[in-house]
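Right, one structure below, let's go through it.
Heads up, one of the protein chains got dropped from this complex, but the rest are sitting where they should.
We just call them A, B and C in the order they show up, numbering each chain from 1.
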Amino acid sequence: MIIVLKPNATEKEIEHVMDRVRELGLSPHLSKGQERTIIGVIGDDRLLANHPLRAIPGVEEVVPILAPWKLAGREFKKDDTIIDVNGVKVGSRKLAIMAGPCAVEKKELTLGIAHEVKAAGASILRGGAYKPRTSPYSFQGLGNEGLDYLAEAKRQTGLPVVSEILDPRDIEYFLEKTDIIQVGARNMQNFELLKEVGAYDKPVLLKRGLSATIKEWLLSAEYIMSRGNKNVMLCERGIRTFEAQYRNTLDLSAVPALKALSHLPIIVDPSHATGKWELVAPMAKAAIAAGADGLLIEVHSNPECALCDGEESLKPAKFKELMKDLKKIAEAVDREI
Amino acid sequence: MIIVLKPNATEKEIEHVMDRVRELGLSPHLSKGQERTIIGVIGDDRLLANHPLRAIPGVEEVVPILAPWKLAGREFKKDDTIIDVNGVKVGSRKLAIMAGPCAVEKKELTLGIAHEVKAAGASILRGGAYKPRTSPYSFQGLGNEGLDYLAEAKRQTGLPVVSEILDPRDIEYFLEKTDIIQVGARNMQNFELLKEVGAYDKPVLLKRGLSATIKEWLLSAEYIMSRGNKNVMLCERGIRTFEAQYRNTLDLSAVPALKALSHLPIIVDPSHATGKWELVAPMAKAAIAAGADGLLIEVHSNPECALCDGEESLKPAKFKELMKDLKKIAEAVDREI
Amino acid sequence: MIIVLKPNATEKEIEHVMDRVRELGLSPHLSKGQERTIIGVIGDDRLLANHPLRAIPGVEEVVPILAPWKLAGREFKKDDTIIDVNGVKVGSRKLAIMAGPCAVEKKELTLGIAHEVKAAGASILRGGAYKPRTSPYSFQGLGNEGLDYLAEAKRQTGLPVVSEILDPRDIEYFLEKTDIIQVGARNMQNFELLKEVGAYDKPVLLKRGLSATIKEWLLSAEYIMSRGNKNVMLCERGIRTFEAQYRNTLDLSAVPALKALSHLPIIVDPSHATGKWELVAPMAKAAIAAGADGLLIEVHSNPECALCDGEESLKPAKFKELMKDLKKIAEAVDREI
Partner (left out) sequence: MIIVLKPNATEKEIEHVMDRVRELGLSPHLSKGQERTIIGVIGDDRLLANHPLRAIPGVEEVVPILAPWKLAGREFKKDDTIIDVNGVKVGSRKLAIMAGPCAVEKKELTLGIAHEVKAAGASILRGGAYKPRTSPYSFQGLGNEGLDYLAEAKRQTGLPVVSEILDPRDIEYFLEKTDIIQVGARNMQNFELLKEVGAYDKPVLLKRGLSATIKEWLLSAEYIMSRGNKNVMLCERGIRTFEAQYRNTLDLSAVPALKALSHLPIIVDPSHATGKWELVAPMAKAAIAAGADGLLIEVHSNPECALCDGEESLKPAKFKELMKDLKKIAEAVDREI
């Protein structure tokens, strides 16, 4: 950590800052420049996280040097993390394609889509049973009944299942019925929920918050990991910007940037990011080319009647076609589907 | 709702869209222009919220016309809502000044600050017992013990108390110990929590999410209100933008814009918005000038030792000075403190 | 265009709005709903662009329906535009790879890099002679001397040259010395410059402004095209968001979105977008996978001594390697390099 002092900081103020640093068991290291004096803090400056040094008179700015996470970082673990989800190895050379309806609706419909995405080559089934909707008047999901349908679809197809949790009080049923628990964008900083899913070893898919920085996102992963659950996969799903042409702006630069900072697998969701089915295929291809370990794609056999997000769902035939194109891209970057 | 058709939409496609609208019990109204055909939907188009019309072939865009909320809207209730918090009338001519430490720490410290903000003229005591922190390694708050200290401070000063809830499982203790339950920015779209606080009539302070639009914010208020709790106050606390000079960008235009759209009281939090104590006073004044009904201000007697957000806390003497300045601004806009 | 009236708009106000529309030679089309009355405007509503209908009493909102551009739009011209730059066909099946130093510095250095990018397979040479720098104390470019070096590099390698113009007064030299004139992000809405480059038929590379919407960007292309110059190529180079991990956020969704809206070729600049050489290769691959028609890449033989943007420059050996990888991606999406 670097503490930058104001140009007019007094000797007494400087001494006071140095004392505060020493009190915390760290060593201050003074450098006087022509226009500014700075204090370098030697030692694990994360100890200072709880202490607002900028509030001390004479201090102009505090610049952290170390990344604030440990377990999620590449420095902590050099090798890529590979998470085994009932035999599907997320983070391995083989890409994980998670596909299915946005929301679980009727049972037959869900089973039908599950068979279709399996036939097209998907490796994991996605489907929302509890739905976080912006409006209280929108369809809120089938709840546990929806999880039952997904479990039935898994029985029939063999595909592991990923579904989103909204309430820590629902954890038991999720542990029983799903293979990956999704924490959605709106809950990325719902820390009580993170602590809850961190208490088990069930794989977690942690979506990036709508305006979360990469640092905040990794710290949310750290919440889960510091509770003991190391099976975290990250999912980029678009950030909020000024551009209104698509629902969100898919931030694919996050993929290689995260690969450098962290060892966790990274999945991309082009469906929620763009909100338009026409853009899903090109962005899915781009995600794989950028180095993503997998995709989360919405597929629905009758999008115009979907109770949620039909605008962004691919029909099974389009999805099948996309899988063929993805195979070619995967090969071009030395991966496979 | 206006449905804009693609330039090459066929007669059959247009007919199909009209049929879908009629199936939902609404009347379509066709207008053929030179370059585009549009369909106006007569009736309560909120019925269409669950139906992805844009997924229908031939449809280019769907433009909603009615606001998606009901209870939170000015059209539903013309008069300003005034919420009675133990005698403090939030939303009335008299401004509600909520002040206190970011986090509740030691008991004596909390009681001391409570007496100081009361002496300076604050009407409500703020203090965090459960703290949502970006890093799992930061101080997470005292929990119920912190709520007990606040309740003791209330006993001693008579000031009603506002504190933030993080987990729906904690509701009972909040109902007992606090006068206003705060739902923080990170939980603005934690819909399960909104439903929980919506089930009682305890006043709720709903902070704006970091990247929430005004529409989404009012829909979150609608979640609470549609469950029966009409005592919602909104709190602007800065939005996330590209500017890194301050922690967030305080969006004061939201104040008059919300006054036009909604009847709910609106509070402004200049401390969290700016993250720098030097900016708190000017932005507090600006908020009142813009028409806010109250303020949420961090005050700490020893900011450099605060366990949370000391950088943005005013010392009691500065707060007292600010209260004098605010009195003048309040009078200039026909309000009082 | 749809004019939405306030719920309490009077008959007289409605009549006044209809009259205003008729005065402009357009036909108003009234639809009364249960909660709102709307007026659809039949005819080319672009005529209304100069008339602030929202300022008329009783009007709540004005919703444009037609895209505000003509010449740049896909509706105006169905086929993809292919621009011939000295034999390099930008927008064709063959990708246009523009590579070279950020700024033109020493002559020998420039010539050396030109030969290296040519050897690696680049089709166009890029290099800045006039540099728009945030600080007045940064290197501002060699000016016309730099253009001379580029022209010499073209003579030696046969590569056409692209360079950025900053001032309309420099147009003559640019017409003589370059093959494509670049209008940079900071000048995307420098309308006088757009008009100037629009007066010739020299190809223009129009970069997206740092916070320009796709609509504004296409309208800037329209400025150039409406002056007579149809040879416009668009260049996505990252937008400004809250994320500070990279310089800007590369918005690749713009590529397929633009392909639907416009017939103009689209180039992607991963170097300026990310500002970090480590991210250039993955994002270059992603851009091609998303459907871009070409790339703009910074290459420098000694990045740590570059006078501008060395952080994001690839060394020639890395660029060569990237070209091999791009060939594979290009084939996977049915393009060639």
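Here, contacts are C-beta pairs under 8 Å (C-beta built on N, C-alpha and C of every residue); 3 or more make two chains touch, one makes a residue touch a chain.
Please read all numbers here as calculations on a predicted model, not as lab measurements.
In the complete complex, the residue from B:Leu264, B:Ala287, B:Cys308 or B:Leu322 that touches the missing chain is B:Ala287. Of C:Lys12, C:Lys32 or C:Arg54, it is C:Arg54 that touches the chain left out of the display.
From the options C:Thr157, C:Asn190 or C:Asn229, the residue with contact to the chain not on display is C:Asn190.
One chain is missing from the display, and on subunit C it is touched by residues 20, 46, 49-56, 68-69, 132-139, 166-169, 186-187, 189-192, 210-211, 216, 219, 222-223, 226-227, 240, 277, 303-311, 313.
Counting over the whole complex, subunit A has residues 2, 4, 7, 29, 31-36, 38, 40-44, 63, 65-66, 75, 240-242, 244 touching the chain that is not drawn.
Within subunit B, the residues in touch with the undisplayed chain are 211, 213-215, 239, 241-246, 249-257, 260, 273-274, 278-279, 282-283, 285-291, 325, 328-329, 331-333.
Assume only the chains that are shown with their structure count from here on.
Each chain gets a centre from the mean of its Cα atoms; the one farthest from the centre of subunit C is B. Taking the mean of each chain's C-alpha atoms as its centre, the chain lying closest to the overall protein C-alpha centroid is A. Per-chain CA centroids place subunit A at a distance of 31 Å from subunit C.
Averaged C-alpha coordinates put the centre of subunit B at 38 Å from the centre of subunit C. Centres computed as Cα averages put subunit A at a distance of 26 Å from subunit B. With touch defined as above, residues shared between interfaces to two or more other chains in subunit C number as follows: 241-242, 244.
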